[in-house]
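One chain of protein is taken out of this complex; the other chains stay put.
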Amino acid sequence: MTDQAGRTRLARARGLSDMTHHQVPASFTVTLSCPNRPGIVAAIATTLYEADGNITEAQQFDDVETGLFFMRVVFSIRTDGERLDWLRARLGAVAERFHMNWTLHDRAVRRRVLLMVSKFDHCLADLLYRWRIGELPMTPTAIVANHPRAAYGHIDMADIPFHHLPVTRDNKAEQEERLWTLVRQTNSELVVLARYMQVLSDSLTARLSGRCINIHHSFLPGFKGARPYHQAHARGVKLIGATAHYVTADLDEGPIIEQDVERVSHFDTPADLVRKGRDIERRVLARAVRYHLDDRVILNGNKTVVFGD
Amino acid sequence: MTDQAGRTRLARARGLSDMTHHQVPASFTVTLSCPNRPGIVAAIATTLYEADGNITEAQQFDDVETGLFFMRVVFSIRTDGERLDWLRARLGAVAERFHMNWTLHDRAVRRRVLLMVSKFDHCLADLLYRWRIGELPMTPTAIVANHPRAAYGHIDMADIPFHHLPVTRDNKAEQEERLWTLVRQTNSELVVLARYMQVLSDSLTARLSGRCINIHHSFLPGFKGARPYHQAHARGVKLIGATAHYVTADLDEGPIIEQDVERVSHFDTPADLVRKGRDIERRVLARAVRYHLDDRVILNGNKTVVFGD
Amino acid sequence: MTDQAGRTRLARARGLSDMTHHQVPASFTVTLSCPNRPGIVAAIATTLYEADGNITEAQQFDDVETGLFFMRVVFSIRTDGERLDWLRARLGAVAERFHMNWTLHDRAVRRRVLLMVSKFDHCLADLLYRWRIGELPMTPTAIVANHPRAAYGHIDMADIPFHHLPVTRDNKAEQEERLWTLVRQTNSELVVLARYMQVLSDSLTARLSGRCINIHHSFLPGFKGARPYHQAHARGVKLIGATAHYVTADLDEGPIIEQDVERVSHFDTPADLVRKGRDIERRVLARAVRYHLDDRVILNGNKTVVFGD
Partner (left out) sequence: MTDQAGRTRLARARGLSDMTHHQVPASFTVTLSCPNRPGIVAAIATTLYEADGNITEAQQFDDVETGLFFMRVVFSIRTDGERLDWLRARLGAVAERFHMNWTLHDRAVRRRVLLMVSKFDHCLADLLYRWRIGELPMTPTAIVANHPRAAYGHIDMADIPFHHLPVTRDNKAEQEERLWTLVRQTNSELVVLARYMQVLSDSLTARLSGRCINIHHSFLPGFKGARPYHQAHARGVKLIGATAHYVTADLDEGPIIEQDVERVSHFDTPADLVRKGRDIERRVLARAVRYHLDDRVILNGNKTVVFGD
């Protein structure tokens, strides 16, 4: 029996028509994490094979310290709804058997992303530019700022709704509630703090766990807290950096997604560090967002597994 | 039926005793390349699973341009000779079915490496240091130089045999024959040109295809040929680099394994570029050798797939 | 006699009133190149001292190959027009004595810059953003494109005049003449080719010698000519880069101002290289333009001296 014959037999056995073979293939990403034990790769690969899926990318990581196993698989499939339901059920069964946390995303469906910004808009401008030219596959659902729209006059926000939510000591809880309502109403799957300088409350960070990315203008854990470039200048370091991380209640301690640095010298004033920092911040944040949108980041306790490209 | 029961049944079905489960696990690396089609990952993963192997690393690459598929899998297995023979046969059958080029290496077996050097010995000294502290899992079989042993007086060559093979226009063919004899007699699987400055003949490069690594003191294809740092200085570039590549008959055109650069300025004389270049050369060559020893490099026509760490 | 008394005496001797000491200090940059011989630094430093100038930055380079000497000095001075004329005359005398090419720029006067662009506008968008937030001290005089204004719909060009100068084989000379007229009419001191993909004629590059910066989307001299990212992909390099250089008649061979690279791998398709390249291009071009605006770049034959920060 040829290999193709075997696969067709399998397809028939599960009641799927061969007609679907003539459709344009769609592409999906599976991510998973679970306690490591033999057979995981075989179970996933066999399941996808039996659904006539073709694995085009696969990466895995075996964390020997924690005994956890992480995997990301991209596969293409000539699919109709029925076949996909069948596949989803089969993957669910595998996931249950191995006690997996898992996700399955259609790569053609853009993630819905809410963007937040304060005074400095270089990261926002950069993310919107990358989105516009097709580099970031997302749908911006809203731009939320604690400064009014006029503060960003030169940025073309297209049709993205803008919300001015100024935060004071008194209205913080109230404004966070509005923000949370906005997240839900817009079905935003990801919140990006693009130099949004208000500290989020513990309750909000808990709600946004694993789906809120911040750019910290420091090479963490080097200079936590406020004015890190001034701290770096005072310490006389020879490289400065920036850190993109998931937001947690523990400020500046969330799981790190991406970091980068640039060389500085005694010639650099704090203002120079801020200038050089802008370049690092925007590219580090853009990379982190792209990794997230591409399902390349999986949480591993207070760390991340980032399957790079 | 539990999963373990299923695996035990499989093991029994193929006539293997359960006794082997009590042995210390060994670790192996499989690499393969073949025309892409569905089912490759499933076939490999299932085969390893049925042999009670546990996949600890796996990387793959689907080259959409050439339609070729590349994979590297590290797995551990509680093995005896019998089980390994069974596995090797099964993998061979899979390989035949998918028309694979493939390798299977026991990670505990060190590769045998012949090192060659000319006047500048910074790469040789560096490779030997890394070998000595256990960073490079290899067995140096010989050091071949076109300068006498006294030229390397300060380098501790341990018990590695040293061979002085000076090359002139007249004796080149003869000396290459001696070199080739040495490669075979020492069972050297890899030849590293650690700043060996004699051009190898086409016939020798053909014999060493895919197992001879050179360090070119330039960021190829930038400055081919002789005295690349002087060329770089004359052109006024702002970064210089080095390139580790497999040697082919077409000089300076072999498949690139690794490259790196450092910043330079108008202050740098050609001598400064040479100095900075030494640092780049030795780290680029060491990385390339380590990648090769760790089965991370697979040839893809005139390019390489390097599954990084 | 105290030092201050000596300087005041000097000031009086040349007929300058002490009143000017009460003015706000202005900042100037001197650049010079000349055949090296003893006494250059002393002559410049003494001249500035006698004009009550305070040197705040000074960098020099002695090219032992060509025997040329290069210097950049930033100084502050409490100046009125009279004193400045006196200083300019004195510097002119020093320059004549040492056969210098030299410039003197008031750092408060912004350079007038004409920007050119073709289809890809990431460099243009980036330069305009940096200009808007005060990072690039320039006055954009015009934006010239070979595509219509609508092609850059999302870019806020503020009040900068936009000129559509489409180029065909037939009208090239005519359009270049228009461009040159524009350069003169707008008193543009610098022309920046921000991914402007039309080759300039020899006569125009001669006219713009030393004041026209191009960004080449390759790490020169690696991949000259068209589609360098595709060339890089075909060659399988492990780093890609971009090069900012002054434009000369010899295409891709002009004096290099700045270069940078990013790591790539076999996973990167040509489209990925183009994406990564955008980031390199915009930061390399922005740095080169900033260096030029800050009088940090001095031509040295077909190379540059770049006094970095």
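Chains: A, B and C, in written order; residue numbering restarts at 1 for each.
What we mean here is this: contacts are C-beta pairs under 8 Å (C-beta built on N, C-alpha and C of every residue); 3 or more make two chains touch, one makes a residue touch a chain.
Every value quoted in this text rests on a predicted model; they were computed, and no experiment measured them.
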Among listed residues A:101, A:203 or A:265, the absent chain is touched only by A:265
Omitted-chain contact residue, chosen from B:89, B:108 or B:133 | B:133
Touching the absent chain when the full complex is considered, from C:29, C:59, C:118 or C:186 | C:59
Of B:65, B:82 or B:156, the residue that touches the missing chain is B:156
Can you list where subunit A touches the absent chain?
-> 61, 63-64, 219-223, 235-239, 241, 255-261, 265-267, 269, 300, 302-306, 308
Residue positions on subunit B contacting the omitted chain are 122, 125, 129, 132-133, 135, 154-156, 158, 265, 267-268, 272, 275, 278-279, 283, 309
When the complex is taken as a whole, what residues of subunit C touch the one chain not shown?
-> 3, 7, 36-42, 44-46, 48-49, 52-62, 97
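By our rule, only the chains that are shown with their structure count from here on.
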Check every other chain and keep only those touching both subunit B and subunit C; list them.
-> A
Copies subunit A and subunit C touch via same or different residues, half shared test = same
Just give me the whole-number Å value for how far the CA centre of subunit A lies from that of subunit B.
-> 35
What residues in subunit A touch two or more of the other chains?
-> none
